[in-house]
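A single protein chain has been omitted; all remaining protein chains appear in their positions.
Now for chain A:
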Amino acid sequence: MELECGQPELLKAISHTERIAGTNPTLPVLTCLLLETKKNELFIRSTNLDIGVESKIPALIKKEGVVAVPASIFYNTIQNISPHTKITVTSSNENITVKTPTSISTIKSFSVEDFPTIPPAPQEYSTIFQKKHFIEGITSVVYSASNTTIKPELSGVYIYPDGKNTIFVATDSFRLAEKSVVNTGDSNFPQSIIPYKNTLEVIRILEASDDDEVEIKINENQISFSIGRVYITSRLINGSFPDYKQIIPPSKKTEVIVLKDDFARVLKKLSIFTDSFNQITFIIDPKKKEVRLNAQSNNVGETKDGIDASISGDELDIRFNLKYLVDVLPHIHSDSIALVFNGPGKPLVIRGVSDDSFLYLVMPMNK
């Protein structure tokens, strides 16, 4: 194989694929990028058998071929070549050589024999999604997904259609986030659960792309994304997401409306004083028109903070994990937020005031 291309294009293509190729003790070739030339394009692929990425760039191909090269070494080599340089990559026997006008590096390569194929895009369903909508949907909820695989179906972002909107949901069973975004394409987006780690990779690549639209194809087991010159395919989680609508409390026992910035500041202060369980206490007294938040830690001390709020409903004394409350704030775009409590032991509902597209549920902590 012998090819010539510019440093910036090559670096960008590698950066899309390099992170996927991690450490894999059982099949070492998976730590590699697969470089393959076809006509006047260079294809760069990587996979961890959960997600696969293929990025292509135009290149001057002098001799066709395929080679597998350790991802991080190749990436770091190319990254530290000054931009706007022409790079020549040649493969020979067990090495590849990266040549610039001023340098020459030789990297040991792997046998391409064992490098798996990246599954082609499913044909069953396809749609065009506005990139920013898809990114918004995922990022608004993904932090709530479970990072263990005890319940596989909760370790992903659940996507399903609802009329003209597409709904994104994630939960780790202690809190749940739901975001509804407009899907200008097809309204029949099939129900699917994408592993949350893979959604992060997808978002990273989508954000780096200059295109505005992403083509999504889905079947029962696989989802693929095509944007610009990058193709991503991910496994879908095979399971059924719980019918979470039933746990959204229909009533309002105590409602507190606060300014988002005030709330964020108080939470930040409380975070200094929380113990290892991150526990904070809300004491809501509608008669005195007062909301107080307390946190204490044996090592640090304690703090009691009042917050300006409009309050209605019953009085309440309830505890939450601070982290769960902090997590959600960046994803609420309204100036003020509504905290709807439903009595002891029942989930707290958080929404942006006058924003119906986002919903967050948190379970309280025991005493």
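Keep in mind that, in the parts below, a residue touches a chain if its C-beta (ideal position, glycine included) is under 8 Å from a C-beta of that chain, and two chains touch if they have at least 3 such contacts; residues count from 1.
The rule we apply is simple: contacts and distances are computed from a predicted model.
K.L.:
What is the protein name, per UniProt, of the chain that does not appear here: "Chromosomal replication initiator protein DnaA", "ABC transporter permease", "Spermidine/putrescine transport system ATP-binding protein" or "Sigma factor algU negative regulatory protein MucB"?
P.N.:
Hidden chain, UniProt protein name: "Chromosomal replication initiator protein DnaA".
K.L.:
Please identify which residue in A:26, A:123 or A:299 touches the non-displayed chain.
P.N.:
A:26
K.L.:
Which listed residue, A:179, A:235 or A:331, touches the chain dropped from view?
P.N.:
Answering carefully, the residue with contact to the hidden chain is A:235.
K.L.:
For a quick check of understanding: of A:109, A:222, A:281 or A:342, which residue touches the chain that isn't displayed?
P.N.:
Touching the chain that is not displayed is residue A:222.
K.L.:
Counting contacts across the full complex, list the positions on chain A that touch the omitted chain.
P.N.:
26-28, 30, 47, 49-50, 52, 114, 116-119, 149-152, 154, 171, 173-176, 191, 220-222, 233, 235, 238-240, 242-244, 246-247, 277, 279, 320-321, 324, 344-345, 347, 361-366
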